[in-house]
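Heads up: the structure comes next, in structure tokens.
Heads up, one of the protein chains got dropped from this complex, but the rest are sitting where they should.
Right after this comes chain A.
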Amino acid sequence: MASEYTYDDEGETWPFFVLAVLSFILIPLTISWGLRIYRQDNPLSINKDIKGAILENETTLELENTIEINKFQKKQKSSAKYFNKTFFAIVIGWALCLYIAKYQTVETQLIGAFDPYTILDISAFSSEKEVKSRYRKLSLKFHPDKLPKDLTDAAKEEMEANFIQINLAYKALTDEVTRNNFLRYGHPDGPQEIKHGIAIPKIFVEGKYSSLMIVVYFLLIGGVLPFIVGSWWNNVKTHTKRGLHIDTAALFARKLADKSPTKVITPYELLDWVCQSQEIVSMTSHLPLNPQIVVKHLISRHLFRDFELTQDETKYEREKLAIVAQLPKLIDGLIEIASIFRFTDVVLAASDLRKCVVQGVPPIGKYQEILQLPYVDPKVVSQQEVKKLGKLFTLNKEEQKKALGISDDAKLETALSIAKSIPMIRVLDAAFVVPGENNEAEGGLPSGSVPPSAQAHISIKFLIKSPYHKSCPEIDDEDLKDEETIEYMRDPVTTTNESQPLLPYTYAPYFPSNFRNNWFGYLISQRDNKLVEGSSVATLENVSLANLALTKEQFIKGEGLTISTFKIALTTPTPGAEGNYTFRLVLKNNGYFGCDVDIPITMTVEQPKVPAGKILTKKVRKIMEIQGDADEEDDDTDYSGSDISDPEEDSLAGALAALRGGSVKSSAKGEEEEEEDDEGDNESIFTDINTDTEDES
């Protein structure tokens, strides 16, 4: 059978083909492997470079669980870190690459590549004159007649070939026809012959191995490809973008949809939900009896730092750590889903539960702040009065020992030094800001006010302080203003947030894996106590902890004090109508107790006093009038409908008189709000109008 194709029997091209395919696989694999090593690096050594970080972990503290945690981490790390399957695949792959590149590639002559400028060794921008003079010089050197006589034949031939090339190159740059050929076909001789080839030796296609090749192809297309695509798709289908199992996400969504608004959500209830998740269930299906009960027992042992083991429980110690390591991820998933439902109570309770899991502290009682310290005796702690770290530092040494239940001096010192390094936040100022609008001197709005329908953000100015620091230094108002540079005006949020160093790894000796400390910011509408849409994404990751190193006196005097700023971008524009809108801003730390922030914050929407805004103002006024009228009418009708008489009593009446009017009013309001819920409550005036007109008809 005559073939139309040329085969690669000399091995000219197939090594390149194989190299290309190999590098396609190897390079991403190597990068991901390298990144994993880089990321899993020892958090303590990273923390050392961060000012104010806590440099303790279970090993340095010599806690009861050290051995188990180290075992767990070793299993996670050494096997999965350096010498895993990926590592061997990478080594073999690169060795293969080297071998092929070194021994199997035949140097091919790139006849097709013809560049007259390289051949003549001149710049591509040379004039014709330069080309000519260069050509003359070279042709003198390589002309067959001018060659020295003592050259070997081979050298002579090479020189002659060179001479031909030089001639061609010269022609390509000067002669009209050759030049055209070069421009159109890339070669001065006109179109080159195009060859079709197959990058494998002939025997594989037409020889006795052809059947083998078919089998290989069949396996590749019929087996490997569907398997890879299938498993990828399966993963996409069974896991959400955040790595939560789809059944778990559905479970959380169902639980939240079924949530009774009159029921108080407790961390224990949320823990129940999390334990029912697919991740935990599939991890623990091998446990005896009722796995759910065993799981809860193990988690509770973790939360109460219970290390007195019975024979049976030792067996499950590793399982306990594996389960506990999973919990924060699941809780984060729950928080994310709950913030779509905008349930404030669930989000806040889940944040607390997350901290409990991380620190190994029970979610009940009021002593978490003290219990998160190492060496403390829970029984002693819960019997005394001190609940906060701040209070602890007002006591003398003996009282501290008594409060914590620590008798050893060195241990007390360690516990206190950790307590000292837990970063607390003292908010100096928090306001809604629209960059460039709050310049009162130039006719702008007073600080704290925003124009309607503008892109605003929340700016929080705060001090990082240790619980050891008391009171608050005097801060000049000027220090709380942002410098409005061009970058700031363009993107105030990222510019400000990323200007500070990254927070260190969280001190969490009872928790088996490592993660960075941060605060999550939630903005809650006071009107309906729901999360404002899009506010859950705010994460405070970059803060300087330099203030923690200050002494008490330095802190109060404000010497060397760092004022930090955190900005939260709002996804929706400010409301169109003027007025006050009240919110509650909560910052929840992901690892420590006692450093959360919960402050009320008011958005004052005001029209700037510039002529351009006048038309809009009128419109807004009109809308507000319609709104106002409708509200009044509502109240009247409901009022007359109630048939319960006024109470005459004094002490109760203060409350009751108000509650009568109030209850009538609010029940009407309640209805309105329920209707609006779906549309988001960022006070779009248009939804208000719609509901009102419906009421009137």
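Just so it is clear, a residue touches a chain if its C-beta (ideal position, glycine included) is under 8 Å from a C-beta of that chain, and two chains touch if they have at least 3 such contacts; residues count from 1.
Convention: contacts and distances are computed from a predicted model.
> Which name from "Calmodulin-binding protein MPCBP", "Translocation protein Sec72p", "Proteasome subunit beta" or "Serine/threonine-protein phosphatase with EF-hands" does UniProt give the chain that's left off?
Hidden chain, UniProt protein name: "Translocation protein Sec72p".
> Specify the residue from the set A:Ser210, A:Asn529 or A:Thr551 that touches the hidden chain.
A:Asn529
> From the list A:His239, A:Lys391 or A:Arg516, pick the residue that touches the absent chain.
Going through A:His239, A:Lys391 or A:Arg516 one by one, A:Lys391 is the residue touching the chain not shown.
> Which of A:Ser123, A:Ser211 or A:Thr262 touches the chain that is not shown?
Looking across A:Ser123, A:Ser211 or A:Thr262, the contact with the absent chain belongs to A:Thr262.
> Would you indicate which residue among A:Lys237, A:His286, A:Lys366 or A:Lys379 is in contact with the undisplayed chain?
Checking each option in A:Lys237, A:His286, A:Lys366 or A:Lys379, the one touching the absent chain turns out to be A:Lys366.
> Which parts of chain A face the unshown chain closely enough to count as touching?
261-262, 264, 366, 387-388, 390-394, 467, 470-472, 526-529, 580, 582, 584, 598, 600, 602, 641-644, 647, 649-652, 655-656, 658-660, 662-667, 669-670, 673-674
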